[in-house]
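This is the structure, below, for whatever I ask next.
With one protein chain removed, the remaining protein chains of the complex are shown where they sit.
As written, the chain order gives the labels A, B and C, with residue 1 at the start of each chain.
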Amino acid sequence: MSQIAKSLDEALDVIADGCMLVVPREVSGVPMDATRALIRRGIRRLHLVALPTSSLQADLLIGAGCVETLETSAVSLGEYGPAPRFTAAILAGSIKMKDATCPALHAALQAAEKGVPFMPLRGLIGSDVLKYRDDWKVIDSPFGDNDPIVLLPAIRPDVALFHAAMADVFGNIWIGRQRELATMAHAAEKTVVTVDRIHPGNLLDNPTFAAGTLPGFYVDRIALTERGAWPLPLPDYYAADAAHLAEYARMAATEEGFGEYLEKYVYEKQAA
Amino acid sequence: MSQIAKSLDEALDVIADGCMLVVPREVSGVPMDATRALIRRGIRRLHLVALPTSSLQADLLIGAGCVETLETSAVSLGEYGPAPRFTAAILAGSIKMKDATCPALHAALQAAEKGVPFMPLRGLIGSDVLKYRDDWKVIDSPFGDNDPIVLLPAIRPDVALFHAAMADVFGNIWIGRQRELATMAHAAEKTVVTVDRIHPGNLLDNPTFAAGTLPGFYVDRIALTERGAWPLPLPDYYAADAAHLAEYARMAATEEGFGEYLEKYVYEKQAA
Amino acid sequence: MNFRPEELLADQIAQLIGGVRHVAVGNASPIPATAALLARERGNGRPYVSLLGSPKNTFWTDGARELFDCAGQGRIDVFFLSGGQIDGHGNINLVEIGEHAHPKVRFPGSFGSAYLYYVVPKVILFRTEHSRRTLVPRVDYISAPGANEPNVFRTGGPVALITNRCLFSFSNGRFMLQSVHPGHTVEEVIEHTGFDFDRPAHVPETPPPSAETLKLMRETVAPQLAELYPQFAAQVFGVGVPPA
Partner (left out) sequence: MNFRPEELLADQIAQLIGGVRHVAVGNASPIPATAALLARERGNGRPYVSLLGSPKNTFWTDGARELFDCAGQGRIDVFFLSGGQIDGHGNINLVEIGEHAHPKVRFPGSFGSAYLYYVVPKVILFRTEHSRRTLVPRVDYISAPGANEPNVFRTGGPVALITNRCLFSFSNGRFMLQSVHPGHTVEEVIEHTGFDFDRPAHVPETPPPSAETLKLMRETVAPQLAELYPQFAAQVFGVGVPPA
């Protein structure tokens, strides 16, 4: 009955072609081993929601042709420059882009967490972010006087996927200060987590640990993938692999180079 | 520049007559020493918001004539029976009661936390809780088809007041799993916290502690009041004083007995 | 075999719970708590059971709102509610008796009922005082209604009402008498019920708990219960009292 899967692929089998998948920003625990496994499996037509931004993960999935729709506030490699496959896909019109702004994504996930159909948000009015989102509505606030406000529909992902430092055998996950991971899990139908290690004992037994723990009740599958965020960082645990990210930015600048990157770092790894 | 006040009374001086004060439920850290100090000071006309319920604290404040308006989902002494001064005040019509339901209070505080004028909530339609709240509105959800939904106006208290196990000298507060305390502090204009002890070092320096910490940025005043929740419990730290609560229920059953209780346990303490 | 009324009720409630994923039990509800723990024992660890008010028996780590958020997500399958008054339409009153402007009796308040009653699929109503004072034609104050217009979002509501005398089921806005507890009669139920209800031509007696169930309750469930409800566990199951 444990949620801990025998293999990464087994843990990921609830993530189907065409599903809505929510993943976290770079500093909150990006499941990169899982991302490579999904690419190897040849997943297709994802509606990828990156809460609220993404870097290497979205760029890889887009470059590998896994993404149909992308909903996020920004994709960038940060100090390594623009995200080349994301940029190319937008210019080629090969993915559907739902541009958002960070707090709108947080609020829309919180709407699902709270079981309400929408959440209001200030800002946005007069921006083209709002103009191009026909799924967002503007109403006159009934508590104001000629006070327009945006309502965002709830985002209810099929699956939340993230990487964390540790799980215990009861499926509880240490998320620390990254509380948007709890919101993701609450909002999503199913939650899959990869972890660096298994914690002995029950994280909920200790009130100190419990404060930073996502209860196993919300977790469907767990896979052990040591340093599973590599080459991205897992804050408080390990830093990004700067040399690798620079290499990625260089190789992914062209379609051909990106293909070589996939061969070398995604497909080859399977054989290992 | 430290938020740690020289005395309890000094810490409480931001709580003025007539202010809107939000306090937590019994198991989340009720500041009972502070409550007794406010009664001794003779505070008046409070708009007390108990998130989402209260027990001894509300009953004491009401009995002592400090409360003008009470906004909560329930007041009860639990296994010690009804809250006698609350019940008497309602029957006498001497306080204004804004009956709510627990998730409505949480949502209304979260609206203030998020800087939005209102929050939607399911349920409520067809209840008299809604019927008697003319500050709550029903709209037809723009995302539905003939789908009425309640909108709750944000609750923005003047002051949030609660008790916690510890603070550090930077004003950071250990709140553990009682995350509604963070929401209270985020939503309120000012936050006053009483604590059992001062933690050496900085709670935010350690990622494990940080996960259960309210940053000092949100905290205006701190007072050291050892076992400051007595006779109520501070879960994970100490239990309720059952004998005292039974004594309270007995004494407070009459107006006269309540007066004796105040003399013995509220006013006398000042002399000690 | 001898059994106590509490054991009969807990057994019945455990059967009403059925094969679900998550049962939450409110504060001060020892009999529903017994039933939920019994269901968990029978199900080898499922359903998840959350006993509110006990950090040890809940998994919540997102503060006091998590119960309600969890219910809003559809992740609470069974909850228990009571009422100072309950009427034949399934409306419950946890607030007051008399006119709203000048009530004669005040109860603690609605707690989470005005939300949970709408979004928990199986709400089991529970009232050990079965009288015309508590089971009334029409509640004086609706903390939460038994039913709504069809366009109102509602994924949950009452499925049953269990009292010290009998078990009712609830559907289509009406209570139906399902069984009468041993030692009680249909006539007595009619006499003490303030609302109109349906009943079959033959009303069965509520079956007693089996020997196996009683053993499970007394030996396995009662010790777990003792942490949160020591008085109840001692009184009903003799747990915590040194063996004679």
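We adopt the following convention: a residue touches a chain if its C-beta (ideal position, glycine included) is under 8 Å from a C-beta of that chain, and two chains touch if they have at least 3 such contacts.
From a predicted model like this one, the values you see are computed outputs, not experimental measurements.
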{"item": "Chains shown that the absent chain touches, full complex", "value": "A, B"}
{"item": "Option touching the unshown chain, where A:90, A:169, A:246 or A:266 are the choices", "value": "A:90"}
{"item": "Touch criterion as defined above, residue of A:65, A:82 or A:142 at the omitted chain", "value": "A:82"}
{"item": "Per the touch definition above, residue among A:13, A:147 or A:260 touching the missing chain", "value": "A:147"}
{"item": "Residue numbers in subunit A that touch the chain omitted from display", "value": "24-25, 27-28, 51-53, 72-76, 78-79, 82-83, 86-87, 90-91, 93, 99-104, 106-107, 110, 121-132, 144, 146-149, 177-183, 235-236"}
{"item": "Missing-partner contacts on subunit B, residue numbers", "value": "1, 112-116, 172, 182, 186-187, 204, 207, 210-218"}
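Keep this in mind: only the chains that are shown with their structure count from here on.
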{"item": "By count of C-beta pairs in contact, the leading pair of chains", "value": "B-C"}
{"item": "Most centrally placed chain, judged by C-alpha centres", "value": "B"}
{"item": "Reference subunit B; chain at largest CA-centroid distance", "value": "A"}
{"item": "Distance between chain centroids, defined by C-alpha means - subunit A, subunit C (Å)", "value": "40"}
{"item": "Intercentroid distance (Cα basis), subunit B paired with subunit A, Å", "value": "36"}
{"item": "Sequence positions of subunit B contacting 2 or more other chains", "value": "107, 110, 121-122, 144, 147, 149, 177, 236"}
{"item": "Subunit C: positions in contact with at least two other chains", "value": "55, 60-62, 68-69, 72, 119"}
